[in-house]
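Removed from the display is one protein chain of the complex; every other protein chain stays in position.
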Amino acid sequence: MLEIAPLAVAGIDLATGTAAVNGMVSGLPVCIAPAAPLTRWSLRARDAGALSAAIGRALPDRIGVVIDGIARLGPDEWYALLPEGTVLPGGAGLPVSVVEVTARAVGFTVEGAGAVAALARGCPLDLAGFAPGRATRTVFETVEVQIWATAPETYHVEVWRSFAPWLWHSLAAGLALTAGLD
Amino acid sequence: MILIHCPYCEEDRPEVEFTYGGQAHIARPLDPAALDDAEWESFLYIRSNPRGRHAERWRHAHGCARFFNAIRDTVTDRFEVTYKAGEQAPDGAAR
Partner (left out) sequence: MSGYRLARGGRIDRNRPVAFRFDGRDYSGFAGDTLASALVAGGVTLLGRSFKYHRPRGLLGMGAEEPNALVTVDRGPARITPNLRATQVALHDGLVASSQNRWPSLKFDVVALNDVFGALFPAGFYNKTFMWPRAAWEALYEPVIRRLAGLGESPVARDPDHYDATYAHCEVLVIGGGIAGIEAALDAAQTGGRVILIDDQDDLGGGALSDAALWPLLTDLKARLAGCANVTVLGRTTAFGYYHQNFIGAVESLTDHLAPAEATGPRERLWRIRAGEVVLAQGAIERPLVFDGNDVPGVMLASAGRTLALRHGVAVGRAVVVMAAHDSGWRDALAMAEAGVTIAAIIDIRDVVPGDLAEAARAAGIAVHTGCAITHVSGRHAVKGVTFAAAGTGPERHIACDAVLMAGGWTPSVHLWSHGKGSLAWSEAWGAYLPGTAIENCRAVGACAGAWSLGSGVITAVLPNRKPVRAQKAFVDFQNDVKARDIHLAVQEGMRSIEHIKRYTTNGMATDQGKTSNLNGLQIASTVLGRPVADIGLTTFRPPYTPQTFGALMGHHKDALFQPVRKSVIDDWATAQGAVFENVSNWRRARYFPRGGETMEAAVLRECAAVRNAVGMFDASTLGKIEVVGPDAAEFLNRMYTNPWKGLQPGRCRYGLLLREDGFIMDDGVSARIADDRFHLTTTTGGAARVLGMMEDYLQTEWSDLDVWLTSTTEQWAVIALQGPMARAVIAPLVEGIDLDGAAFPHMAGREGTIAGVPTRLFRVSFTGELGFEINVPAHEGRKVWDAVHAAGQAHGITAYGTETMHVLRAEKGFIIVGQDTDGTMTPADMGLDWAVGKKKPDFVGKRSLARPDMDAPGRKQFVGLLTEDAGELLEEGAQVVADPDAPIPMPMIGHVTSAYRSAAAGRTIALAVIADGRARIGQTVFIPMPGRVIRAKVTAPMFYDPEGSRLNA
């Protein structure tokens, strides 16, 4: 299980742990929780067809769209979030790049009527119109994240491993503050 | 914080997702060895600093990660247009 270390840098010690946190943001309920284990892949190619053929999977053709666990992040970049144990062909010798990055990032789910408000505390995108099936790289304050809208009022947030404690505690602090739990 | 239109994402996105990349349309010489010292110095260091329209590079670093070009007014901080890397600057654009 993902371990969210307490933050003890200066002053206030935030030690929320790794259990799901429930709270309110803007008066709306939110739950943040570590996501289930997944495999992660960074997929690159000039020609989407070549990549699709190399890994044997369909690829979304629009930037910001997800199909079957694969998001198109840029013109030559896709990112796959696939069930634990999935192995993709390496594409050796082909004009593609398949790199496993399962350990690079961790995922959180942010769920509930207040999920958009919880994310908006640090993400400058207008997520109100960010429908399920969309995904993008963006930032939460100074930290780069990916936000995937997986279902109504449900978001999967990807963040590089070493930034995860800060992000988790930042999200949790927002919930706790509003719920008056701190 | 301004919004910048990414020509790849085809969306207006918040400035904090972007990084600035200096003046645009300064191609690295194909054969640097063929340049004399003055020409190489000019390529390396000499940049325009206009008051007004400026062709410059931006990167949607925390989005699609692509470099692209823009015409921005350095007085008003307004983006006139953004366009993909490798595309010609629009007619009349400052160089």
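Note that the chains take the letters A and B in the order they are written out, and that residue 1 is the start of every chain.
As a working rule, contacts are C-beta pairs under 8 Å (C-beta built on N, C-alpha and C of every residue); 3 or more make two chains touch, one makes a residue touch a chain.
Here the structure is a predicted model, which means the values were calculated and not measured.
Although one chain is not displayed, chain B still touches it through residues 1-3, 19, 21, 27-28, 31-33, 35, 37, 40-41, 44, 57, 59, 61, 65-67, 76-78, 85-86.
Chain A residues in contact with the hidden partner, per the touch definition given at the top, are 5, 7-14, 42, 44-46, 76, 91-105, 117, 120-124, 126, 128, 141-143, 160-163, 165-167, 169-170, 173-174, 177-178, 180, 182.
The rule is short, and it goes like this: only the chains that are shown with their structure count from here on.
Chain A and chain B have CA centres that are 30 Å apart. By the touch rule above, chain B contacts chain A in their complex via residues 1, 8-11, 13-14, 16-17, 60, 62-66. Chain contact summary for the complex, chain A toward chain B: residues 63-64, 73-75, 77, 124-125, 136-139, 144.
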